[in-house]
Structure formats: structure tokens, C-alpha cells
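Only one protein chain is missing from this complex, and each of the others stays in its spot.
For chain A:
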């Protein structure tokens, strides 16, 4: 029984991690720090983008690890059983899948304050998550 926390580069992501460590008492103490690289199999790309895709993906994964690894290191330093996960996919759906895989009791995300227009067009990860999550979701402001 873990807590899955979804982070991005924003400050709210850090606050979400802090909050998740407080929640861990209700579970087995594990905190999964996850970053999802937004990706869809149904976009259209040029041939050049395709031929370089493996490289681009590797780069995206590396950048994501630079984001989550320090957070995990810090938690471990504090004695928290933390692990880092980087995935590609639809952010909210992928976080839900991760929660399922980890047997998580909670999902925590930061509120990044996407603009109204953007939220209206694409929805925000937090609101998507609330609609589809199978476990309680906490959105940290």
C-alpha cells in the first residue's frame, strides 16, 4: 500500500511530494515519485521525427529522471522508502495505471495553475485524474 505522487517541474510538484510523505503513514510507507511525459500514439509526425524518436524518448526519460531522482534521494535521506518512476503516456491515465500497479491507496498531484483557456481545451491533469482515479486524489495547491 503506497502513495503515488505525480510531479512536474513546478513548485507545486515539490509541495505534493512533501504532502505525500505525510500521507504515507496510512499505507506501508512507500512513496512512488512519478513523472509522466505526455505522449500519444495517435499524433502525426514527420519522417525525421520518427527516425529520431528513440533518441528523443531517451532524452525525455533522462530529463524526467533529473527531475524525480533528486526528490527521491532527498526522501530516502529522510528515511522514506521512495522510488522513482518515469513513463510516457496520457498523464492522468498513466498515473492511475501506476497507482494500480503499486497497489496505492492515494494519489497526490500538485496544482500547476494551467491557464483557463488551456484547461478548457485540454483539461488539466488534476481534474482528469479526479474523474478517472480509483483511489482518493489529493490536489496540493
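By our rule, contacts are C-beta pairs under 8 Å (C-beta built on N, C-alpha and C of every residue); 3 or more make two chains touch, one makes a residue touch a chain; residues count from 1.
In this section, contacts and distances are computed from a predicted model.
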item: Name per UniProt, for the chain absent here [options: "1-deoxy-D-xylulose-5-phosphate synthase", "Alanine:cation symporter family protein", "Branched-chain amino acid ABC transporter permease" or "PadR family transcriptional regulator"]; value: "Alanine:cation symporter family protein"
item: Positions on chain A contacted by the hidden chain, ascending; value: 37, 39, 41-55, 57-58, 60-61, 87-89
